[in-house]
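Heads up, one of the protein chains got dropped from this complex, but the rest are sitting where they should.
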Amino acid sequence: MIPNSFDYHRATSVDEAIRLMAQHGMDAKLLAGGHSLLPAMKLRLNQPGVLVDIGRLAELRYIKKEGDSLVIGAGATHDDIANSEVARNTLSMLSEAANLIGDVQVRNKGTLGGSLAHADPAADWPAVMIAAHAHIELRGPNGSRTVAADDFFTGFYMTALAEDEIITAIRIPAPPKGTHSSYQKFMQPASRFAIVGCAASVTKDGGVCQKVSVALTGLSDTAFRASNVEAALTGKKLTKENIAAAAQAAGEGVMAMGDHFASEEYRLHLAKVFAKRALMAAAE
Amino acid sequence: MAKKIQVTVNGKAYSHDVDPRTLLVQYLRDVLGLTGTHVGCDTSNCGACTILVDGQAVKSCTLLAVQADGSEVKTIEGMADNGTLHPLQEGFREEHGLQCGFCTPGMIMASADLLERNPNPTEHEIREALEGNFCRCTGYHNIVKSVQYAAKKISKQEKVA
Partner (left out) sequence: MTNYIGKAVKRVEDKRFITGKGRYTDDIVLPGMTHAYIVRSPYAHARILSVDTSAAEAMEGVVKVFTGKDIAESGINGIPTGWQVNFKNGDTMKEPPHPLLVSDKARYMGDAVAVVIAESREIARDAGDRVEVEYEELPAVADAKKATEAGAPLVHDDAPNNLCFDWELGNPKAEVNEAMSKAHHITTLEFVNQRVIPNAIEPRSAIGHFEESSDKYTLYTTSQNPHLTRLLMCAFVLGIPEHKVRVVAPDVGGGFGSKIFHYAEEALVIWCSQRLKRPVKWTADRSEAFMTDAHGRDHVSKAEMGFDQNGKIVGLRVKTYANLGAYLSTFAPCVPTWLHGTLLQGLYTTPKINVDVTGVFTHTVMVDAYRGAGRPEATYLLERLMDTAALEMKMDPVELRRKNFIPAFDGVTQPGYQTQVALQYDSGNYHGVLDRALEMVGYEKFRKEQEQARKDGKLLGIGFSTYIEACGIAPSAVVGALGARAGLYEVGQVRVQPTGKVSVYTGSHSHGQGHETTFAQVVADRLGIPMDDVEIIHGDSESVAFGMGTYGSRSLAVGGSAIVKSLDKIIEKGAKIAAHKLEASEEDLEFAEGKWTVKGTDKSVGFGDVALTAYVPHNYPAGLEPGLDFSSFYDPANFTYPFGAHVAIVEVDQETGKVRLKRFIAVDDVGNVINPMIVDGQIHGGLAQGIGQALLEGAVYDENGQLINGSYMDYTMPRADDLPSFEIDRQVTPCPHNPLGVKGAGEAGTIGSTPAVVNAVMDALSPFGIKNLEMPLTPERVWRAMNS
């Protein structure tokens, strides 16, 4: 319940936060909403010496249209996204996923950037961001760079984010006309993280799947794109049968995790079920 | 080490030097003596510590006191207005929405957030909105009724006003 002692700095700008992180090096952690970090610190699973608080930075908390893209500041909370018209209108899976994270209290404080940086293998956002073809904007002492969501999640709680970098924004390209999306989740009943979550977006033209994007979370050490499902459905008529057949490829060849809630085998089964459900919902 | 914070709690301004690792719930309980906010877990699940920070329900066990610097905090102790119970407090009493009382402050505060967003929630919406608050006594049955009672009462009050 009681975290270890640490020094606390509240950054007044992203640039200051980057400076502070550089100054304190490995010992420092960024604190945004704190809903991944503080629980770990209370159990002393994580014992940083310095916290740099970026939770107040208005420059990180926004959701807006920029040209054709939707841009979400890393400091936007899950609740901000859940209630954002512009986010919902861009891809409804954004608000669906936001509403399925934790509980109201967690959504009120937890941030998109924090969740992505933490990269919990059972988190919801990674799958949604991959399916949305999002680009993650990072800034560090040497300037800014952008990493595609597909390349961002590199392993178990691991990302392409360098120690001295901050996620500043998430840029989601406008989906083509006729695109609908959905996020479907089988919840771990205690933590309410995903046992399996599937984000899918489908671009439909005359009942045919022009383009499809599918990503899964919860299944293995990191969220990933289900390319084989996409390949199996692209160009096909969006019938129940075709969707179900394509969903069979979900999780193929994946080393699934297992725990007392769901074995490897069951998770792989759920991947198929939830891929189907997400695709069905998106194709409707 | 210690950081100075200024917070308004239930309408009263406070200023204290706190150890950065002090959780907001510890600040409320140990420093301000506001023990109506409870701690029921250490993994941010149970919701017994739910309070309003700048109008939103948060788990005060998952917020450092320093993070609340400059904020407006409302706890269960601040819900009644000059001795008049808040409709939620009244609802929990009228509908027997509490037994041991330990989860109750958090339940009431989480419900306050709900009714602020959705003044007329369905049973399903109430149950979903309270998924972050555990109660081991009531089976939630009467908690749902308590929130419905409050929703009705608030909408009546607003009509009159």
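By letter and in written order, the chains are A and B; residue numbering begins at 1 in each of them.
Criterion: contacts are C-beta pairs under 8 Å (C-beta built on N, C-alpha and C of every residue); 3 or more make two chains touch, one makes a residue touch a chain.
Note that this is a predicted model, so its numbers are computed, not measured.
J.: Among A:S5, A:Q23 or A:N89, exactly one should touch the missing chain; which is it?
T.: Answering carefully, the residue with contact to the hidden chain is A:S5.
J.: Name, in rising order, the residues on chain A that touch the hidden chain in the full complex.
T.: Where chain A meets the chain not shown: residues 1-2, 4-5, 43-44, 186, 189-191, 260-263, 266, 269-270, 273.
J.: What residue numbers in chain B mark contact with the hidden partner chain?
T.: 19, 21, 29, 34-43, 45-46, 48, 75-77, 79-80, 85, 89, 92-94, 96, 98-105, 108, 123-124, 126-128, 130-131, 133-144
Just so we're on the same page, only the chains that are shown with their structure count from here on.
J.: Of all residues in chain A, which touch chain B in the complex?
T.: Result: residues 1-8, 10, 31, 34-35, 38-39, 42-43, 51, 53, 55, 79, 102-106, 108-109, 190-192 of chain A touch chain B.
J.: Report the residues of chain B in contact with chain A in the complex, numbered from low to high.
T.: So the residues of chain B touching chain A come out as 1, 3, 19-21, 23, 39, 42-45, 47, 50, 56-59, 61-64, 66-67, 69, 110, 113-114, 129, 131-133.
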